[in-house]
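Structure first, then comments.
Shown here: the complex without one of its protein chains, the others still in place.
For reference, chains read A, B, C and D in written order, and residue numbers begin at 1 within each chain.
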């Protein structure tokens, strides 16, 4: 148990908007061990980023709240830390990288300044030492001529290099947990490959645990040990990557897997696509959030919420028809219009 | 896209459409502060329109022997001015001139300034330099000199007061709009519209302009205060509306000589300006938000 | 020498503090508030009254007016004689006069040569023509000069009191060149020590001043252009004398126990010109109707709620020796009904539309007048408030149907009647109304060319006045008082009817500050 | 193959970099597109892939003359577009439509969907208000939306729906060819599939020709008949999708293919990791512009610009390894 670094139990996140409450995340559970990589997949708006933000306790003040749940990180109860203690955790023990490297670096400070700042926030260090550290970090993430580069501004870097800088910032304090929110979505394939390789090698070196948020299953297969599939604020399925690939159980996971284009997808074929769009989280849904779009949906799906069930060791799924006793038969080509 | 049942969709749609039509006003009213601004603005407008019904006295009726009465004395709600005219009635009538001058002058400046700013920002290059250098030149001009010149060339009168203040407002609008255009014209949807074969005119007025409105509205409503006060400044030079016509600016100006012993003239006319400006600005902020389709109802 | 009728309204404003008790004390610097920024103190260039206020402290003229302006007194000249044909004026000069030490001379004695130089300079170079009609100045002795005039001019002595005709040192004028205006050197009680444009002029005592030794060490003139702020500055103790006090400020000063308001009838009139040449008012009947429909009393009262002016009846101020109360009866009296009838008779039973040009300061007069015209005659008077440049342009070109002006000058009626009613002045601001009457012209000419005797001249002017009043060329509005606010520390100060500020003057003024 | 719709020859676009010196023209330029030639046949889908900044979008803009080329020729159905005036160009755009990458930025947020879809018709004065409205509803249905969507504003739609709206706009004028500049890059996988399906359907239905720009090789492979690989303003390899995927020749193409993420957790991929970034298009390396990152770079790659070599009927490559 000691090597469990992060445990999230029944996490709910709500947003208060002008007239209603958006239940952005409902009952998410995460268990993450040291050096492990967890992938969170799901389509846009499913609550991936909100979950990550909640872990950092960076939800917008006064709007976002965590009505339920428990987050234990490295033995600390995150939700009961004082603001000051939480700041010591942020960037130091948990670091975060965001999706868009173009906008997540502050355009008006040099790259060096931004790394130094991260270092000096958490470590007693002179300006000079911090500068040395910044150069070192740039070298670590594979930026050539780091001495010259520290003095440059983000806009003088390409997208891939900026993402490297973000990684340098995130890793500068040797965090135990790195949360990467779609770190390669905005990048080219070739650059994506470089960045993913870099993250892997750094994880290897520093024993970091990673939460990798993405909607690209390819990235998950590439990087992760475990995966959580989210849909409209709920975890619909979770398990090891192998299980999810070989034995997916939730109809949404099926749809997700099918809509990937691979080299086996034939040019002439019609692509499978989940029809419709996710529900509006402002209106409470009595049943399963996916019921609206689910080709297998029955009466019960729109009236009763399915509960998560551990169908096999470490493989949890929330579907009325996927229980220990019962299995739903997966049909071919149901997602083809 | 076959999954949803058409029937339920349709009923939802009817509702949706109604909401859309009223959503603008709803959005505006939802924002309580903007609603308050709107209320004040409408209130002042009503006062201006129905001045004859609201005023308790004829605004120009003098009674020198009862000049500078305090508020409430002798049936004069806000007292009298230095000619013994009823201050309340004059402020009520003054609303007409001040609102007309404030709003029209800003509109005048906004229309021309926006046009110039649009052209300068959109086409850039030499035209931009020409327009903006001229605007700089105009900006560097003392308002008073500008006003005296325009008023003497055009002659006095309300319309020319509006034009003079309006002209002084042009460069500000031109700058704001140009700055905004520079960023809007880089937006992808502008290029998309171009790729459809649209002419510059269409792109400018159908797409660039509407997307420049937000800062324009804010700047515009803020300028109204300046315009109302400018009318007073023109009065100082004798270039504003001519006596006996009442305007807030002229009452304020007249009142400045009695500020210490009989502050009611300056105080009440100043308050009228203040409240109106406050109302218009709050309304302007709300309007900006309401015009933005992205803002949720 | 001349003598004239002394007529002042001492009783109206008895709060002058001349009779202040106590021995004068020496020392201290007086801070005087002035309403406009002096631009140049060069006597041939200066244009404004506020400039002459400082010039009067720095330099001297040959002669000065007495305190009450009733007569002309010696200053640099000890005595003078006028020739029979009135074309030669001979002046005996003081022999103990020294210039203030300056850049180009070290305080040498003033001689007749200086007088010649200064006066000829004024007569020939000055655009302001403050020595109108002087042909030459002859040095007839070390301390004697003779002025030759082109034509007889009885008002010459009055002109000589003007600061434009002060005596300056040639070396300084030529030495400074264009900058003489800010480095004036004269013979007066104070000299310029420091001048900060638009802000203040510091003057210090001239130790070799020929007259009575000034009590003050110096005078600092502070420029405060806003009249309300001038009073505020007085109330807060920033200045000792506020030279321009009007309206509510009078009351504020009166209420303040540390301050004192001095207000005196002055040589200032405000009048309403009617266009004698163009429009309905070209008809004398219409003008009379308008006069009769004008409640002057109400206008003066309405504009001056806190006093400071009285209704006036004649085109010359009461304090002028030319004033004749018997003429007041010729002035139309307020009678709206008669006015209405008269206007109908003239062909405007329903009134007409016209315009009145005023500068910003006179809008209140126009506003009340406008109201009366509407009420009494149904005449729609549109007020055209214009700033000064436009006003003077419009009015002097005869383009204003009506206008309101003010006039302030020396007590000699010449300065009121010639300038405002003589045909020669058509096209100038004074006679912008376009008044033309050959008989009046003749009388006015005689009054300056036939004699220098004040009484004889007064008769001629009164003749002219009679004719003028019959034509009703304009409406007299008010006689304004000269007013100043002072702190009670200031002693020996009084306002002058011609608005000049005397701090130390050969006429006997020598202001001092109580410690 | 069939009729040539678009023919591009030695197309170049150099954006000058304005040096802020008075009275002096600038000398440096960004060589965004630097000598590109290819043909597009009627009814086909030509894919263009390449890393960010290699000039894909610039080329798209050049084709419908949103920007004028520095050099070279674009022919549309045999007409040289460079010779046309701005009015004629505007009418040519009826036939060459575009769909842009960012569905969130490519629609004016202050207009209703109806306005936006009717706009191309209004621009070219087609029909009256009523017939336009009808057409709008028709188009909405064609792209899988409904008539009731017409009243709404852009922000009420998801990315996929917005891209459908963009497609509807492009279709409004019955174009011959649609240039799709990364139409699905910003979308979720499942939505991506919806949009790609739609594009395919429409192609069949209206006999459309596509130029399909993307950096997602799987998508390109799925939708395109032929594919051109761009690097630093030049085409380095072109061929049918089978040729390119089964038998890539250019080292850059190979690297690109190897960068595609795993298809399943058990996939063992051999990666060719490219070093560094795409060099600056202001000073592209001499010779073969890829030589600095090429694992097979030879001495003469640094000097000589490789020529296009035909490798069979449709595949061409610009690499010294094959000359």
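Just so we're on the same page, a contact is a pair of C-beta atoms (placed from the backbone, for glycine too) under 8 Å apart; a residue touches a chain by one contact, two chains touch by 3 or more.
The rule is short, and it goes like this: contacts and distances are computed from a predicted model.
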Omitted chain, identified by the protein name its UniProt record gives, among "NADH-quinone oxidoreductase subunit H", "Acyl-CoA dehydrogenase family protein", "Nickel import system permease protein NikB" or "Nitrogen regulatory protein P-II": "Nickel import system permease protein NikB"
Touch with the omitted chain, as defined above, among A:5, A:54, A:71 or A:105: A:105
Chain not shown: contacting residue from C:84, C:178 or C:350: C:178
Selected from C:407, C:435 or C:493 as touching the chain missing from the view: C:407
Residues of subunit A (touch criterion as defined above) contacting the omitted chain: 56, 58, 87-92, 95-96, 98, 100, 103-109, 117-118, 121-122, 153, 155, 166, 169
Contacts of subunit C with the absent chain, listed as residue ranges: 37, 39-40, 42, 45, 47-48, 127-129, 178-179, 181-182, 196-200, 222-226, 228-230, 232-233, 235-238, 387-390, 392-394, 396, 405, 407, 409, 415, 419, 424-430
Subunit B residues that touch the omitted chain in the full complex: 33, 121, 124, 129, 133-134, 136-142, 144-146, 148-149, 152-153, 172, 175, 178-180, 182-183, 218, 222, 225-226, 228-229, 232-233, 252, 256, 259-260, 266, 270, 273-274, 277-278, 281-282
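Basically, only the chains that are shown with their structure count from here on.
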Innermost chain, where centres are averages of C-alpha coordinates: B
Centre-of-Cα separation between subunit D and subunit A, whole angstrom: 31
Contacts with 2+ other chains: residues of subunit B: 1
Contacts with 2+ other chains: residues of subunit C: none
Touch list for subunit C against partner subunit B, complex: 228, 247-248, 251-252, 298, 301-302, 305, 358-360, 363-364, 366-368, 370-371, 382-387, 390
Partner subunit C, residues of subunit B touching it in the complex: 60, 62, 64, 67-68, 82-84, 148, 152, 156, 235-240, 242-244, 256-262
Contact footprint of subunit A on subunit D as seen in their complex: 51-53, 158-161, 188-194, 196-197, 200, 215-219, 221-223, 241, 245, 255-256, 258-267, 271, 273-274, 276-278
